[in-house]
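Got a structure here, written out as structure tokens. Questions coming.
Only one protein chain is missing from this complex, and each of the others stays in its spot.
Presenting chain A:
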Amino acid sequence: MSLATNLPRVGEGNINLVQLSYRDYLSVEEINAIEHEVAILGQRQAAGIEAMKLVQKNRGWISDDCLYAVADLLQMPASQLEGIATFYNLIYRQPVGRYVIHLCDSISCHLTGFAQVSEAIKEYLGIDYGETTSDGMFTLLTNACLGSCDKAPAMMIGEDHFEHLTPQSATDILRQLCAENDKDELNLRE
């Protein structure tokens, strides 16, 4: 059951609808971690960005349910939190693949071979920017300068950074991730 679909709708006039609590959607660990941030900043709403990052780390992306739950916990309007969620590049408001590829498209990478690496990755995955592969493995996004300009072109996958990319090395990295994933699944099945 989704929290979003349970919110009272305009015109329904159903004032008895139970307001679902954040406790139904966030784990105790998540709530504690968010409350820790609140304590540091001293204001509940100030923890919104940290809260969404924490929840996203566990769940991959920020669904409507998560957004409502975090807003409830921080005692702020969901619309305000949505305005914040959509402002920041690293908060995902759509489902993403298991690996999110952030290829740097800023200037030093542009000067040193971004275009060729970009073409190779798009061709290998068969998707364009903003899309996810049909097997749910990869989402492809760009990123502003990753601070690897002297080792350009560069990309970030999850928390891992890769530098000195060539079309060959970039697709090799993706191939490697696929192989590891297959191995994981095999282990799980056994």
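Just so it is clear, a contact is a pair of C-beta atoms (placed from the backbone, for glycine too) under 8 Å apart; a residue touches a chain by one contact, two chains touch by 3 or more; residues count from 1.
Please note the rule applied: contacts and distances are computed from a predicted model.
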| item | value |
| --- | --- |
| Choices "Fe-S cluster assembly ATP-binding protein", "NitT/TauT family transport system permease protein", "NADH-quinone oxidoreductase subunit F" or "Carbon-monoxide dehydrogenase large subunit" - which one is the UniProt name of the chain not shown | "NADH-quinone oxidoreductase subunit F" |
| Interface with the unshown chain - residue positions in chain A | 40-43, 45-50, 52-53, 83-84, 87-91, 102, 105-108, 110-112, 143-152, 156, 159, 161 |
